[in-house]
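What you see is the complex with one protein chain gone and the rest in place.
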Amino acid sequence: MSLLELTDVHTYYGESHILQGVDLAVEESEIVALIGRNGVGKTTTLRSILQLTPPREGTVRFKGEDVTGDSTHDVAGRGIGWVPEERRMFGYLTVEENVRVAVPPEADFEAEREYVFDLFPDLERFREKEARNLSGGQQQMLAIARGMVGNNDLLLVDEPSEGLAPLIVEQVVDALREASAETTLVLVEQNFPLAMDLADRFYLLDHGTVVESGATDGVTADDDRIRRYLSA
Amino acid sequence: MIGFGSSLAVFVDAPLLVDAFGRFFQPDTLARLLVEGLGKAAIYFIIAVGLTLVFGLMGVLNFAHGAFAMLGAYIGGVLLVVGISSTTGSGVRILLFIAVAAVIFALLTAFGSALEVGLVRPIYDRTPMYQILLTFGVGLILEETARILTSARGIQPEPTWTAAASTIPAVLDARYSILGANIRGFYLFAIAAGALVAVAVWAFLTRTLYGLYIRAGSEDAEMVEALGIDVRKAFTIVFGLGTGLAAVGGVFLIWDPTYGPSVLLNIDVLLYAFVVVVIGGLGSFKGTLAAAVIVGVTDSLTTWLFNTGIVPFPGLSEVTIFLLLVITLVIRPQGLYGIEEVGGH
Partner (left out) sequence: MDTVTDTTAAHARDDEHWLREYAREHVPHLLVIALFAVYPPIYGLLLRTPLSAEANAFLPGTTFLIAMLFLGLFAMSFDFISGYTGYLSFGHAAFYGVGAYFIVLVANGDVPGIPAGTPFVITMIVGGLLAFGLALAIGAVSFRLSGVYFAMITLGFAQVAYELVRNWNYVAVNPQDGPTLSGPTPEIGIPYVDSVSIALGRLAGDSFENVLGLGIDISATLTSYYAIGAVVLLSYFAMQRLIHSPFGRVMIAIRENEERAAAIGYNVFWYKMVAFGFSAFFAAIAGALFAAFSRGASPDETFYFLVTADALIVTIVGGIGTLAGPFFGTAFYEWLEDILSSEQGGLAPYLRGILPDGVLTADIAGITIADLINTVVDGRAPLFLGIVFVLFVLFVPNGLLGSVRDRLGNTVGKYVGGRLERYRR
């Protein structure tokens, strides 16, 4: 049984048919990259998994259970974390409060806080700072931390390197590697070499469907099957 | 032409102005205007804070908010009239008033929550216009129902319901000397209540887990949902609390010398609450507090300017307050403490 399984998922924004039958499966503790050009449905796939944009057809299974059509907080509560595009901090909340929102009320907040602060010592230094005053890299760390607390078994990470300086990207990659030791990762990433470097397997999307997939070992952007979908 | 010009001149009376200038800077005048202004501000705040919380979290501009205050004023008025006889002492009256406010808060919080679940929830996915329309329709129905009930029961032939207003205890109706100024006891009572509500709401927002969810949800409700929290429950709670607070504000209007229970409260209160939350910044607690003070003091100052005859224009207070709204939106649309992305909602 796969940890996460999408079967023939069709998702719409209003009248636009974005996902046109996506099939994919993610096994426990692997890192899977979703790649493809802008607007092929990578982010929508993540949103469909979380039921933020519920699919009109097809099923999403998490830990073997059909979660299609459930409410988002329910799905997230089953153990899925989300590190969205552009990070979406609660800018007027402190770092600590940002983490607090993500910790389920019944969980031990102190323990969870220590756990992420150990992982990201930078965040501990700024725990009382409002999140909007953090640097881009620090905000990305916080977003990842926020996705990891609460014992999540799956972390959906959307464009973690976007808009960050190369040096900061390295820190973020390290953070993601740390995270992957604890949880399964699904990663949407524009930076192709970085995605291939981090992930074990990849799914290549085009026009709302999966057109290629496989192990990342030895795959380069020059591969014919990759190039014709990635180059403009 | 001449008639036109001379009628404009009536707006400001020059000799009186000079005289008033002197009087204005006397400490008793200043103190009285300030304390009365704060008294008005306290009630504006109690009413408007719910409006701003609801908008901040859900992006719903609640046009039924004035009607909730009206309900509070009427139901509270009935309870006070029933519970207070002419022999009831001041202390008992105040205690009863507090009890009534508490009962109405509970009652209307439940009512607001039910309304949110039953009527507002089905239309969150539509454009904000439909939420304005729906809540406005609800307000209209409440207003008309109140009108039917009060006229059927003969409670209220016309605007002010004196039986309710006259339950005010002597100690609050009396005037007290503070810094040489004569101040009606009611305003001091209102200031105390406003401060209490402000502290309570602030503590709820900053010291409780639900308050944290509400603050986070005001920034990004979808993100909160994706972190595993049932944001809709928070919506229901906040809409309920907003309704309850508006109604408590309405209870205070019963004893307010310028209002009293009336169906007109629906729109009057609504428009003033809008002014307060827009000036403060839609969604901002701090802003609502500051703006309530600004509007309250402006109100008492302009009322004084008219009453002393310096500006012989009866609508001075209203015109100034609505001008404040317009000017704020022109020069700083996000209000005093609002978040700068304006127009997104």
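Labels A and B are assigned to the chains in the order they are written; within every chain, residues are numbered from 1.
In the analysis below, a contact is a pair of C-beta atoms (placed from the backbone, for glycine too) under 8 Å apart; a residue touches a chain by one contact, two chains touch by 3 or more.
Nothing here was measured: the structure is a model prediction, and the numbers come from that model.
*Asks:* Considering the entire complex, write down the shown chains that touch the omitted one.
*Replies:* Even though it is not drawn, that chain still touches B.
*Asks:* Taking the full complex into account, find the residue in B:282, B:305 or B:336 that is in contact with the omitted chain.
*Replies:* For the chain that is not drawn, the touching residue is B:282.
*Asks:* So which of B:30, B:94, B:107 or B:140 would be touching the chain we can't see?
*Replies:* B:140
*Asks:* Spell out, residue by residue, where the missing chain touches subunit B.
*Replies:* On the subunit B side, contact with the omitted chain comes from 1, 3-4, 7, 10, 61, 119, 122-123, 126, 128-130, 132-134, 136-138, 140-141, 143-145, 148, 151-152, 267, 271, 274-275, 278, 282, 313-316, 318-319, 322-323, 325-326, 329-330, 333, 342-345.
As a convention for this text, only the chains that are shown with their structure count from here on.
*Asks:* Please tell me the distance, in whole Å, between the geometric centres of subunit A and subunit B computed from their C-alpha atoms.
*Replies:* It comes to 45 Å between the two C-alpha centres.
*Asks:* Quick check: in the complex, which residue numbers of subunit A touch subunit B?
*Replies:* Interface residues on the subunit A side: 50, 52, 71-73, 76-77, 82, 84, 88, 90-93, 97-98, 100-102, 104-105, 146, 150.
*Asks:* Residues of subunit B touching subunit A in their complex?
*Replies:* So the residues of subunit B touching subunit A come out as 209, 212-213, 215-216, 219-220, 222-232, 339.
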